[in-house]
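Shown here: the complex without one of its protein chains, the others still in place.
Should a chain be cited, it is by its letter among A and B, assigned in written order, with residues numbered from 1 in that chain.
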Amino acid sequence: MTRSPLSTRVLLTCAAIGVATGILGGIAGWITAPVLATVPIVYGFVLGAHVLPGIIAQEATHLPWVALISHLVAALVASAIAPPWVFSFLGTAVLFGGIQELVAAMVRYRAWAPWRFFISGFLIGLVVALAVYFAADLDALAPWAQAVYLVLAVLGPIVWTAIGLAVGAALRRAGVARSIRR
Amino acid sequence: MTSAPPTSPARAAFDPYAPAAPASAVRFLYRLNPLAKIAGPAPAMLVLIFTRDIATPLAFLLLAYAILLVGARMTRRLALLLGLAVPGALLALGLGFSVWTDAARVDQSVIVWQIGGWTMYGGALVIGFATAFRLAAIVALALIGGVTTTGPDLVRSLVQQLRVPYRIGYTALAAFRFVPRFGHELEVIRAAHRVRGAHGGRGPIAAIRRWAGYVVPLLAGAIRHAERVALAMDARAFGAHRTRTERYLVPFRARDVVFIALMWAASAGLLWWGFPWQLG
Partner (left out) sequence: MTPAERSPTPLLRIADLAITHEGADAATPADVSFTVAPGEVVLVLGPSGSGKSTLALALNGLIPHAVPAEIAGTVSIAGHTTADTSVAVLSTHVGMVFQDPDAQLVTGTLLDEVAFGVENLLLSEAEVMRRTEDALRRVGLWERRGENPDRLSGGGRQRLAIACALAMGSPLLVLDEPTANLDPAGIDDVYAALGDLVSAGDRAIVLVEHNLDAAIGFVDRVVVLDADGRLVFDGPARETLRAHAARLHDMGVWLPTSTLAALRLQRAGYALHPLPVTPDELRAALAVSPAAEATPAPPTPHTDALADPLIAVRGLTVTRGRQTVLHDVDLSVRRGDFVAVVGANGAGKTTLVQAIAGVIPPPRGRVRIDDIDPGRVHARVLAQRIGFVFQNPEHQFLAHTVFDELAHGLRLQRVPESEVRQRVDEMLERFGLTAKAGIHPFLLSGGQKRRLSVGTALIAGAPIIALDEPTFGQDRARAEELLGLLDALHRDGTTVLVVTHDMQLVAEHATHMAVLREGRLVRHGLTADVFADTALIEAAGLRPPPLATMLSGMTGHPALSGAVRLRDLPGGTA
C-alpha cells in the first residue's frame, strides 16, 4: 500500500491553522472596502496578512505541501465569512501558497531558517504590489502616494511573515504540534 | 438514493453544512456546478482589472445584478449585500479614490467643490468612480458563485472535476466543522483575558497586544482538537484506498457548459462594445 507522506494528523493540523487564519482573512476581507475608500495606499499591507496560513503551517511542521493546503482551507473559510471576496481569496491562496511552496521546494524542504521565509515574503510583496496597482488604478495617485504604496505593499508580506514566524515560535514554546515537526 | 433530510425548525447561527433551501426552477444558479460559476465570470473579472472607463464596469455590474436577481433566492443577506453593501462601498470608494487622485493629472476644467485651499475637480471624480465601479463589478460577478454555492459543494467539485485528492477535500470539509467551534473558543478566550485584566487600555497598541495574547491559546486548542479528529478519522479507515464511495455527485452537465458559453459570449460582447475602455 502506498502511504502518502502527509498523515491525516498533518492534514488536519493544516486545517486547524487554515481555519484560525481564515477567520482573520474573512475579517480582513470585510475591512478591505473601508481601507480602500479611506487610505488606499495601505491596502497592500493589509493584503499581506494573507501570507499567514502558509508561514505558520510551514514553521509548525516543516513539511512539503502544508502551506498550499492551509492556504486553501483559509480561503474557503474566509469566503464563507466574506463571500464577495471569493475570487480574491482563492487567488491569493494559490498564488501565495504556491510561492511559499516553490521557495521551500527550491531548497528541497531542508532549510527552514528565517531568511528562507523572508524570500517568499519578498516575492509575494512584489506580486501584490503589481496586482493591486492595476486593480485600484494607483497610477492616478500622486507620485509620493505611489511610492508609499509600493513600499508598504512589499513591506507588508515581509512584516506579516515575521509575525507568522513569531506565532510559530510561540506555539513551539507552548509545546504544540511538537511531534509532527521533522 | 439519499433520502431528503427532514427540514429542521431551528438552525445554528453558522451552519456551513446547511443544505441550500429548496428553490424554484427559475433560481437556476443553484443548479449549476460550482466550477461553472467560477469559470463563467472569471475572464470578465480578469479583463476588468485593466479597464479604465465607467461604462464597461457599469455594464458588467448591471449584468451581475440581473443574473443574481433572477438566478438567486432573495435572502436577507443577499438583499443587504446587493441593496446596501455594494452601493455603499461604491459610493465610499468612489469618493475616497477621487480624493486620493493626483490633482495634477486630471482635467481641471470642472470644479465640483472647494474646501479651503483644496479643490475637487470633475476629472478626479471620473477617475475615482471608474475605479469604484470596476471593483464593484468584480465583486458583484464574484457574488454569482459566492452566494449560491455551499463550501462543501465547492470542495466536492474540486475533488470530482479537478481531481484534487479526496483526502485534501475531506480535510477542508472537516475544517468547516471547526469554524463555529473556534469562533466560540475565541469568544471565551477574549472574555477570560478581559476579566483577568490582560493588556487593558485603549488605543491600537493595546489592541494589538491583546489580540497577540489570543493567538497561542486559540491555535494550541485548535491544533490539539485537530489531532483528536485525525485519530477518529484514521480509526474509520480514512485514506484506505485511492478513491472512496461518493454518494453526493456534483455533476458537470450540459447546462454548465451552456452557462459558461453564455457568460463568455456576453462578456466578449460587452467588452467589445466598451472598447477601448479609456477614460472619455
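The rule we apply is simple: a residue touches a chain if its C-beta (ideal position, glycine included) is under 8 Å from a C-beta of that chain, and two chains touch if they have at least 3 such contacts.
Treat the numbers as computed from the prediction; the structure is a model and nothing was measured.
Among the residues B:Pro57, B:Gly71, B:Gly96 or B:Pro152, only B:Pro152 touches the chain that is left out of the figure. From the options B:Arg27, B:Arg73 or B:His225, the residue with contact to the unseen chain in the full assembly is B:His225. Only one of B:Gly123, B:Gly146 or B:Gly239 touches the chain withheld from this view, namely B:Gly239. For subunit B, the residues touching the chain absent from view are 1-6, 8, 11-13, 15-18, 152, 170, 173-174, 176-177, 180-181, 185, 188-189, 191-198, 200, 213, 216-217, 220-221, 225, 228-241, 243-247. Touch with the hidden chain on the side of subunit A covers residues 1, 3, 7-9, 173-176, 178-179.
FYI, only the chains that are shown with their structure count from here on.
One finds 18 Å separating the Cα centroids of subunit A and subunit B. The touching residues of subunit B, when paired with subunit A in their complex, are 16, 38, 42, 45, 49-50, 52, 81, 85-86, 89, 92-93, 95-97, 100-102, 104-106, 127, 130-131, 134-135, 138-139, 142-143, 145-147, 151, 154-155, 165, 167-168, 171-172, 174-176, 178-179, 182-183, 186, 215-216, 218-220, 222-227, 229-231, 233-234, 238-239. Across the complex, subunit B is touched by residues 4, 6-9, 11-20, 22-23, 33-34, 36-38, 40-41, 56, 60, 69, 72-73, 76-77, 79-80, 83-88, 90, 131, 134-137, 140-143, 145, 167, 170-171, 174, 176-177 of subunit A.
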